[in-house]
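Heads up, this is only part of the complex; the chains shown haven't been moved.
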Amino acid sequence: MKLYIEIDGKTRSVEYTPGANAVKIDGVDMEADAQQQRPGVLSVIMDGRAWRVVLEEHEDEPALHLAGKRIAYRLDDPRSLKARRAHAGGADGPKAIKASMPGRVVRVVAQPGDLVEAHQGVVVIEAMKMQNELKSPKSGRVAELRVSAGDTVVSGDVLAVIE
Amino acid sequence: MGIPFATVYSDVDRTAPHVLESDETYRLGPAPATESYLRGDLLLDIARRAQADAIHPGYGFLSENADFAEACEEAEIKFIGPPAAAMRALGSKTRARQAADKAGMPRTPGSTKGLASLEEALDLAAEIGYPVMLKAAAGGGGKGMRMVTRQEDLKSAFETAQSEAERAFGSNEVYLEKLIDRPRHIEIQVLADEHGHCIYLGERECSIQRRHQKVIEEAPSAVVNAELRRQMGEAAVRLAKSAGYTNAGTVEFLLDDRDSFYFLEMNTRLQVEHPVTELVTGLDLVHLQIRIAQGEPLAIAQDDVRLRGHTIECRIYAEDPDNGFFPSPGKITRLLQPGGPGIREDSGIYEGWTVPMDYDPMLSKLIAYAPTREEAVARMLRALDEYVICGIRTNLALFRRILKDPDFQAARIDTGYLDRLLSETNQTMPSNQGEEQTALATIAAAVFESHRNAAPSTVAQPANSWKRNAREEGLRR
């Protein structure tokens, strides 16, 4: 099975055969023995050293916990046109501002039609008695504003769209 | 202790563990604390219905509320804590500073009453010398607090501190004290019975703080020797005795780099970090609180208190260190908790639990005990490595960073240590380790993704989990 995994902005190809102790990364052979301890938990032996790798499932951005670090990754499926397109169109198309945590909207700073700079605050959310300003991912115009003060949002909700 | 006990719960606590562990349980009210846990009248009603002899106030909510302690006294239900009068005498920081003077214990130079005017502030600051701290008498949590390094800044700082204090505590009383340079936060646990005996149970080092919130606590402190411990302990006991204090309490000090200590304030209740004292003294503080409240004389004398080993406690929070420590509520999708020799965890979290957004996001107290500080650090690091929480962000990585820091390991810490550490760029790992780990992560991701695509049945329970048993085969004896 050949997969494309993106970590830290760099995509590598991995050829992995379940059960075998050898994998290829970008065509280079590596010896690694990966065994599942229980669902979501791997024990991987590489160069005589064992590592525990724990999977954090997430729709958009799954992550691995490895040696105390959290490493986000993305599966690039070259067969999937949609994935390629979404990936390619990244910087230019409209960008959504999503709630990074559940909370309540306490303030909407920008209005629809406003021009905003990258990293300029658009919506303020409160959770656990602390406030967090959600910022525009790019310079552009506020095309949509989907929430108003007092709304409750859950993680992943689209709050605004910048185009 | 074999004493039957009743618990109370708010609606959101209906299924909490404390409800299940009690002999009787009573609904107190809806979720908001102002309608439940802060309603002393409802608590007393329930105490009467349950025919309770005493109330243990825990360590939040009403535990430092003198009015509630008084209401219990009037209702002839024993409040397991100090008398209302002692709580009042030590409640405001200025009154506590007066009490410290009366008890002849050192405190920072400065005022013992609220400042009447800017002129008084300017005169006093000139007398004790800059830098100085302005503090709210009713304060806590860093509110109404301002550092002033030059005379020309005092006016604006005084006004800001007053208005902040007014807003936060309903009192604009502000006092002034000399700033101690890079102090340690050292606190003494005291225990006083109702027959005039008072002892101290050693110190806790709580210098690792962020925004005046404790993050790591230890006992004993690496810099407190037997003589300093005796001096600080005896000062704390004098203060408690002078105020007619009974039951458990904590006297907080600042310690400067010349081993001079200064009274900071007193906590008139059991504290979150009391387990570190329990582990090094071998005592059960809650049981001792109850015995004292029953009118028993202390069964232990000062000479019976012996410290053994070293304890470190990490307060694990659902917060995102990469995002300004913003709270990170949400569902815990996977949880691997540490265990083994010297590791204790006080928490109620589990896989599938949703950390709510409405409350303080403390998840767990992770505690390591070992014969020496060095070994306790090693055990804590191992436990932190084993600990994985998925689905929410936590400050676990922060603890790994602190416990690996050479300054922390050498106990070169003070209350500004953590802010300084956080302002430094996190050291990157050696680059070849980075490459190895990226390769590992790439492989692991590929394995997980191919499992995900496979039918569930192929992700079978591996036979290899027989592990531990194999190693222990033949050990039954």
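Should a chain be cited, it is by its letter among A and B, assigned in written order, with residues numbered from 1 in that chain.
As a convention for this text, a residue touches a chain if its C-beta (ideal position, glycine included) is under 8 Å from a C-beta of that chain, and two chains touch if they have at least 3 such contacts.
The shown structure was predicted, so the numbers you read here are calculated from the model rather than taken from an experiment.
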item	value
Copies of each displayed chain within the entire complex, written as a formula	A x2, B x2
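Quick note on the criterion: only the chains that are shown with their structure count from here on.
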item	value
Intercentroid distance (Cα basis), chain B paired with chain A, Å	34
Partner chain A, residues of chain B touching it in the complex	323-324, 326-330, 333-334, 336, 357-361, 384-385, 388, 390-391, 396-397, 400, 436-451, 454, 458-459, 461-462, 464-465
Partner chain B, residues of chain A touching it in the complex	1, 3, 5, 7-8, 12, 14, 16, 18, 23, 25, 30, 32, 34-42, 44, 46-47, 51, 53-57, 62-71, 73, 75, 100-103, 127-130, 132, 155
